[in-house]
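Accompanying notes for the structure given below.
With one protein chain held back, the other chains of the complex are shown just where they sit.
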Amino acid sequence: MRIGVFIPELVRHLFKKPATVDYPFIKQELPPGFRGSPYLKPETCIVCRACERDCPAEAIEIISINEAEKRFKMIIHNDRCIHCAQCVDSCPTDAMNMDTKFEISDYDRHNLKMEWEYVRAVIKPKSAEPKS
Amino acid sequence: MATLKTFIYLIVYPGLLFLFIYSTFVEWYDRKLYARFQNRMGPTHTGKAGILQPIADFFKLMAKEDITPERADKGLFSALPAFGLAIVSTAMLLLPVWNYSLEKPSFTSFNGDLIVMLYLLSLPTFIFFLAGWSSTNLFSTVGAARVLTMLFGYEVPLFLSVLSPAILAGSWRMAEIAAFYRARPLLILVNLLAFFIALICIQAKLERTPFDIPHAETEIVGGTFTEYSGKKLALFRLMMDVEMVVAAGLLATVFLGGFPANPWIGLVSFILKTLFVIFFLSLIRATTSRIRVDQVVSFSWKYLAPLAVLQLLIVILVKGFIS
Partner (left out) sequence: MKFQIPIGPQHPALKEPIGLRVMVEGEIIRDADLRLGYNHRGIEKLAEQKTWIQNIYLTERICGICSHSHTTCYVQGVEKLMELQVPRRGLYIRTLVSELERVHSHLLWLGVAGHEAGFDSFFMYTWRDREIVMDILETITGNRVHYGINTIGGVRRDLDELQVKKILDSLDILRKRSEYYKNLGTTEPSFVARLAGVGYLSKEDAIALCAVGPTLRASGVPRDVRKDDPYAVYDEIPFEVCTADTCDVLGRTVVRIKELFQSYNMIEFMLKNLPEGPIAVRAPRRAKPNEVVSRYEAPRGENIHYIKSNGTDKPERLKVRAPTLGNYAATIKMLKNGFIADVPLIFAAIDPCICCAERAVALVDARTGEEKVVPMLALKQLSQKIYGLNARKREVEWPL
């Protein structure tokens, strides 16, 4: 038991810069590999639907637009996305990627939707079955 | 002319307007210090370095919806904030900031004004008690009971510790006490113990950590102020700030030699000395954790009161030695 055992620490910090950051005005640097929002590189997507199947939040939707032309549309519902990056892991051709955006709030959930319309790519996947 | 002067005294300086501005500044100062002690930034964006934040908070609260509980005593519930603010503002008029003259004492500086001051500073406690009791909320009731329990703890040591410099100066008039210590600065050191006891008691009176028991938010929500909102809460908050200024002013007058006899220098030294006292209040707030209400009572009767009596003894001995 010592009275005022905290005082030296408190007074020392009185003359120090605050540890907190003025956040929305001063942005902090994100570490590399930060899991932000998922996005698609349409030129490498082979429409294997592994991402759609594995997405825990059912945020990925792949719609066939024209069967003959092999045109597809991928919609990522960012309002449902839980940013787990399982789609990136499931993708056999590295078509799904993560950016580092995290300030994606919006007044309307429809604005968070991201869409890509593309022709199916013909690439040999890295492995026969998508990795877990 | 005299009427106009009185009006200026009451409304502009040192009355309501000065009090409002200075007490909000003091709140900012306290918040900023508290934040910097904790390695945080504190208010930053309203005005320069957030200096206008308390005023912004005040006006925001003024504009908020004002709710009176169905089962509360409505008249009492609504009148209490105004009463409380009036009481502490009156107490401010007694401080010898402008009525410093010893030869021509004005009507607010008289022999025994120290007692009136302490009386006026005791009343806010009852205002808090009534506020909690009249809102009929369970948490408020518990808070109100805690206010009174705490009062039994800190009031006697506070009176005793303020008594000792008065005894040494041989006067019950604050202006005279201050003048006495200005003339003999070394004697301030005699009252050092009483100064720290008074600091702790004032901290308890202002209900700040470690004595923020009546409105301990993690235990009893808002305590006495649980049911207060909008304008009434704004007035209560302002009242607490004014009370802090007045209490700091009282300590500065009684223990630190008051404010030299010139309105402008007096104002500057008033500000400096109150800020000095409030620095200690903030430090105590940052250093400690909240204690229990039974611990407050036992702490003040086991340690504070005996120490205050010891201080009285010292003062009496010193007084005999001097004369």
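Here the chain labels run A and B in written order, and each chain numbers its own residues starting at 1.
Methods note: a contact is a pair of C-beta atoms (placed from the backbone, for glycine too) under 8 Å apart; a residue touches a chain by one contact, two chains touch by 3 or more.
A quick note: this is a predicted structure, and the numbers were derived from the prediction, not measured.
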(request) Write out, one label after another, the shown chains that touch the chain missing from the document. (result) A, B
(message) Going by the contact rule already stated, which one of B:Gly132, B:Pro157 or B:Pro210 would touch the omitted chain in the full complex?
(response) B:Pro210
(message) Counting contacts across the full complex, list the positions on chain B that touch the omitted chain.
(response) 37-40, 138-139, 142, 145-146, 209-210, 212-213, 216-221, 286-295
(request) Quickly run down the residues of chain A that touch the omitted chain. (result) 1-3, 5-6, 9-10, 19, 31, 33-35, 53-57, 82-86, 89, 98, 109-110, 129, 131-132
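The criterion applied here is as follows: only the chains that are shown with their structure count from here on.
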(message) Residue numbers of chain A touching chain B in their complex, please.
(response) 4, 6-7, 10-11, 13-14, 16, 18-20, 22
(message) Help me check something: in the complex, which residues belonging to chain B touch chain A?
(response) 33, 35-41, 44, 283, 286-287
